[in-house]
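Comments concern the structure below.
With one protein chain removed, the remaining protein chains of the complex are shown where they sit.
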Amino acid sequence: MSTLYRRHAPWLVLRLSRRCADAGLVDEVVQDTFLAAWRGASRYQGTGEVAAWIWGIAIRRLIDQFRGQRAAALPLSDVAGSEPSAEDRVLLGVEYGDLGGALNRISPELRAVVQATILDGLTTREAGRLLGIPPGTVKTRMMRARAALREELA
Amino acid sequence: MTTAWHVDPRLARRYADGAMDLALATSVEAHLVACASCRDVIGAVVPTDRLDSIWDGLAAELDAPRPGLVERFLTRLGMREDTARLLVTTASLRLSWLTSLALVLGFAALTAGSGDRGRLLFLTVAPLLPVAGVAAAFAGPLDPVRDVAAAAPYSRFRLILLRALAVLATSIGFAAVAGVLVIDEGWLAVGWLLPALALVSTTLALSARFDPVHAAAAVGLVWVMVVWSHAPLRQVSFAAFAPPAQLVYLLVTIAAVIVVVAARTVFDYDRRSR
Partner (left out) sequence: MTTPTVELTGIVKSYRRTPALRDTTFVAHPGITGLLGPNGAGKTTLLRIAATVLAPDQGVVRLLGLNPHSDEVRGEIRRQLGYLPQDVGIHRFFTAFEFVDYIAILKEMVHRRSRHQEVHRVLGLVGLDDVARKRVYALSGGMRRRLALAQALLGDPQLLVLDEPTSGLDPEQRLRFRDLISRLGEGRTVLLSSHNSDDLAALCGHIAVLHSGHIVFAGPPAELIATAEGRVWQSTQRAPGALLAWRTGDGLYRNVGDPPPDATFVPPQLEDAYLLLVRQDSLSAVGGP
């Protein structure tokens, strides 16, 4: 368990912190994730990355925290609109091609929805809970995001 | 997918500080899923005391008890987690007690099938069970931490009340089901309810002054005498469950509850001279 923790806790803390500003909450979710990973280890199929499996547990735990009265903690505002450096351009190109740049140019609220549904793979309902908006709004923003991205990439 | 680049410490720093746009951050995140050495690079950037404190909490949670079915059910109903935990650890609510309760009631229900005498037996036994349950919740061998609990700030009165209500609720639940199955005449099927309330509240009232087990035993004995004095050996009589009697039980309950509430601080500090 301690090896698992040492290897995966740091990146998990950072990745969750980009989706939730409440550090205490992030800490709790990390704890719960490793607990669940420890207990559900037998259920892990062994295919695919351990990290991906851990992330799946973690993001769902995070969303569970937003059920009920708890107000959705806003994700940290990402530094948007700043021109990527030459080095960054290379990196972006490697992972996502032009999409990366296009993502940076659409509005922050649309970007948040894209991150939640496409990049984090959440359902409309889960995305809604995370961002604190109704599922219907998630859907409309997704449509707008797709349109905006298509425009950027054209 | 293999990538030609990796996360260097400077990039890791930017990512950790949040000084990175979404697209790039997403690239980093996607990369980290696949690359163990870059995960280690990221590891160096997160403050160790934060990781240590999360680990402490994790170690504690690993050893902590996991809420059982009943506990989760109670929490879902809106009860506070710690209150639910206290209830679940009550001796008389544990599975063993519940099983024996069910068995006893089952037995009583069976005998009740054998005519009026059987019904009377059932009605006599049903109110005694919550009394026994309340006593069991506080009897010596079943509440071995009594002294430690007495020195704790949690109001003992509140604890006793909580447990008594829980025991009462479960007993009533069982008895209600058994009673309906057993006794055909409408009101008589719940004729044991007011006696049960009267007995339990009287036991609690007496516990302010005497040992709960002794109080329960005394109350139980008086009850049995009351019922069978109305039903001498030759005839079976349900007089002890008739409306005038029920009224008496109601009044006894009210009086006992008043006493219990008035004497509540007595439970919290033992002033008895034995």
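Order of writing sets the chain letters: A and B. Residues in each chain are counted from 1.
Keep in mind that, in the parts below, a contact is a pair of C-beta atoms (placed from the backbone, for glycine too) under 8 Å apart; a residue touches a chain by one contact, two chains touch by 3 or more.
This one's a predicted model, so the numbers in the text were calculated from it and none came from an experiment.
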Exercise. Which chains here would be touched by the one that got left out?
Worked result: B
Seminar exercise, completed: Per the whole complex, from B:A152, B:V177, B:V224 or B:A239 the residue touching the absent chain is B:A152
Exercise. Of B:T48, B:T99, B:S229 or B:T265, which one is in contact with the hidden chain?
Worked result: B:T265
For this session: Against the chain that's been left off, what residues of subunit B make contact? List them.
Result: 56-57, 59-61, 63-65, 80-82, 85-86, 89, 91, 94, 141, 144-145, 147-155, 159, 265, 268-271, 273-274
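Just so we're on the same page, only the chains that are shown with their structure count from here on.
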Exercise. Rounded to the nearest whole Å, what is the centre-to-centre distance of subunit A and subunit B, using the mean of the C-alpha atoms as each centre?
Worked result: 40
Exercise. Which residues of subunit B touch subunit A in the complex?
Worked result: 3-5, 15-16, 18-27, 29-34, 36, 39-40, 42-43, 45-46, 50-51, 53-55, 57-58, 61-62
For this session: Flag every residue of subunit A that touches subunit B in the complex, lowest number first.
Result: 1-2, 5-11, 13-15, 17-18, 27-28, 30-32, 34-35, 38, 49, 51-52, 55, 76, 78-82, 84, 88, 90-92, 94-96, 99-101, 103-104, 111, 115, 119
